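Note that one protein chain is taken out, while the other chains of the complex remain in position.
And then subunit A:
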Amino acid sequence: MAIRVFLLLLLFLSSAIVSFSLYEDQAGLADWHQRYIGKVKHAVFHTQKTGRKRVIVSTEENVVASLDLRHGEIFWRHVLGTKDAIDGVGIALGKYVITLSSEGSTLRAWNLPDGQMVWETALSSAHHSKSLLSVPINLKVDKDYPITVFGGGYLHAVSAIDGEVLWEKDFTAEGFEVQRVLQPLGSTVIYVLGFVNLSEAVVYQIDSKIGEVVAQKSMVFPGGFSGEISSVSSDKVVVLDSKKSILVTIGFIDGDISFQKTPVSDLVENSGNAEILSPLLSNMLAVKVNKRTIFVKVGGEGKLEVVDSLSDETAMSDSLPVADDQEAFASVHHEGSKIHLMVKLVNELDNVLLRETIQMDQHRGRVHKVFMNNYIRTDRSNGFRALIVMEDHSLLLLQQGAIVWSREEGLASVTDVTTAELPVEKDGVSVAKVEHTLFEWLKGHVLKLKGSLLLASPEDVVAIQELRVKSSGKNKLTRDHNGFRKLILALTRAGKLFALHTGDGRIVWSMLLKSQACERPNGISLYQWQVPHHHAMDKNPSVLVVGRCGSDSSAPGVLSFVDVYTGKKITSSDIGHSVVQVLPLPFTDSTEQRLHLIADTVGHVHLYPKTSEALSIFQREFQNIYWYTVGADDGIIRGHVMKSSCSGETADEYCFTTRELWTVVFPSESEKIISTLTRKPNEVVHTQAKVNTDQDLLYKYVSRNLLFVATVSPKGAGEIGSVTPEESSLVVYLIDTITGRILHRLSHQGCQGPVHAVFSENWVVYHYFNLRAHKYEVTVVEIYDQSRAENKNVWKLILGKHNLTAPITSYSRPEVFTKSQSYFFAQSVKTIAVTSTAKGITSKQLLIGTIGDQILALDKRFVDPRRTLNPSQAEKEEGIIPLTDSLPIIPQSYVTHSHRVEGLKGIVTAPSKLESTTHVFAYGVDLFYTRLAPSKTYDSLTDDFSYALLLITIVALVAAIYITWALSEKKELSEKWR
């Protein structure tokens, strides 16, 4: 019997050994990847030809993409560099997408069907300025119709075929800023209208073939222009004067300039400042006055008259030619939870071509932009579709009174992420029926076995995938035993909070921040406000969302408390002060609400929640609260303590003043702070001691109050290539934030930033550039406690002569020593994170977000200062890897496998309940989630475990036993007969 049990055990063990990396058919089981593009800035429809209908968009995340107009899927997209903001997009020759970026200095053409770059042209520019792209709407392949680009004081004509610069005109000397380029159809002369110093209007007539100025006219406008301009027809533009009270129509028929002034007060009574809206309408312009939008018709002689006025909350599209020389435009306005889409003819505003009412989610906010496109229906009438961009950055296509598709583009600009538990499964809620009968159960496992032996047909593979998803029950909205199902809460720049399910990445709920003080606050950061356990079990957990009314740091803050289960806002308050820093304190009140301190720009701190209980807890710990600020500009790190309650009539009892306790001043001529980092406050450390191979004991210096600071020489703060090795050096510090004591200082000569670092337990790993070797380097610094290093002797422990029970205080001077080691690393890095598990027992992996937007998992064992060139046998047994000069990049250990997290910005890890496993969520333009087991899943069987094979083997064994028994009986019997 014992043998059989042993055999069974052996079986289990042999099946439980899993490979660390993924098989191709396992991709997408525990991970998901979502592709986004960001908030759309420009959109150009391409629907003329039969076949695929597309829309070309460019976004605020510097993405140019081609979307399927039917389903909203991405055909192709390109994420340009972070400094390569797109200024304009157009379609040339019916087959190239033209993008102008980097303030008019880079012009690229992309192949429309597949997104391959066709040509790229760098244009000269002298200074920063508004840029302008004008693509002729002409399908003729001809050099007579070049693309004209203005940017940085130069006007260029570029051939659409190969990107060749046909001619360029230097306007830098005159200070001429081009506002409009007009190309009358069929003519090779282009009209270029612009301003000189915003006071003189100049029109150039330029031969588009050779770039020669045919004629030039200029006229000084005494009042000066404000720069807002709207072109209403091929020979007229309307400008606002510098006081924003007079509309000036500039006509330039045949190169003659004429001004015609119309005060806004003539059009609207009691008018304030006017503002010209961006939509281009033919022979008409939209002006915003007195919080209303008025439509002003421009007559033949430049006469202006008001034809219509709408409420302020109206978004409009450019006008678009429809049949019979008429132009139409779309306007969208809100009414309660509905939006009204109207398409009107420009000439007859009473003639509404289309009126649709669509129910709209309140949490999308208002409509920001409308792009309209028309198509010919089968009955030869005009149909319209509108692409709208909402306040939460989402993109929707409206057609025939319905939302055809929508994309949650807000998720392309995530600013902060936290995780939350799902509700516990209630009694009465039955567990999903996964397997019905034994037969089906067995069938499923046979299928899995076939899959793992590569005997499965394609249909079987599909069935296996389905079965796996079903059996894992990973998409349920309740807590599971292993803690694999969780909510990821992501706050976006638009001020919207999303809850994503870890199982499949779907949006469970979303909520747009609101405030009384301002229209729409920006989202800054997220904090765990209430995580109920123990005595407050019946409460729902909640998060604190910190927002701000405006982009300035002194703008007033907005706090919202959101219920995690329901996504409903509990309360929201406009706090009267600014938010510079939010400090979660290690105290909770009786309802498990965490105490938070919020520091403002004046130097006061404010306690939240504003309850007397919180105040009494805080008063008890008043002397023990320290915090620090980093002044990156002046190179000073300051430590602060609480001083007293605020005085003054506006102050309440929850406001406190602080005083400066210590400062660390870095000499500004030689050091500039480029990176600071602390440990994650909620990190779990399993053991303080580390046993060496020679039975030696090292005590980790685990302190929550350590700050990692990296500084470089001011010259080396720029880009790589701008400094020589002799001019730049990198210095890193470990600073105690209670006392301001510098515990460790390490200097790297001939190195420069950017520094990307990760701080966990007692070690820091940071990535920087070594100018001498011209390679990236990674350095690890481990910090150990010397004062407790004497406690190695067993006798000391037995006799109690150790200092392990001595209280550890942050005030005393710690005796520490450090170990460090450096390695080369072959890639640029965008961000580094580290895995975190529930109890901290599992070994750690570094998650390195590379510049190729992939995430590499690297065992901490590779960055261990104890690595030597020739490790001893004992060290090898312990798992110490022989020292190599560079860190390995193993393609199978990319956790993103074949995906790219385009525009990667951050990686967040969170522990699951199963000790071996950790959640990893990466965000950028794309989102990616996966579960990782850094030391393999040693505490559970994998999904791949084949029960069928086990069962078959057991059955076979039992059968074999009975057969041999029967045989031996027979033999015994025959022997007895002998």
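Here are some notes:
Definition applied: a contact is a pair of C-beta atoms (placed from the backbone, for glycine too) under 8 Å apart; a residue touches a chain by one contact, two chains touch by 3 or more; residues count from 1.
Just so it is clear, contacts and distances are computed from a predicted model.
The listed options are "Aspartate aminotransferase", "alanine transaminase", "ER membrane protein complex subunit 7 homolog" or "BLOC-1 related complex subunit 8", and the UniProt record of the chain not shown names that protein "ER membrane protein complex subunit 7 homolog". Only one residue in the set A:K83, A:K291, A:R380 or A:K976 touches the chain that does not appear here, and it is A:K83. Residue-wise, the contact with the chain that is not shown comes from A:L949, picked out of A:M219, A:L746, A:L883 or A:L949. The chain not shown here is touched by just one of A:I720, A:L746 or A:I841, and that residue is A:I720. Hidden from this view is one chain, which touches subunit A at 1, 7, 10-11, 14, 19, 21-25, 27, 76, 78, 80-84, 105-106, 108, 114-120, 122, 452-455, 719-722, 724, 754, 769, 771, 773-776, 826-828, 830, 850-853, 889, 891-892, 894, 897-898, 900, 949, 953, 956-957, 960-961, 963-965, 967-969, 971-972.
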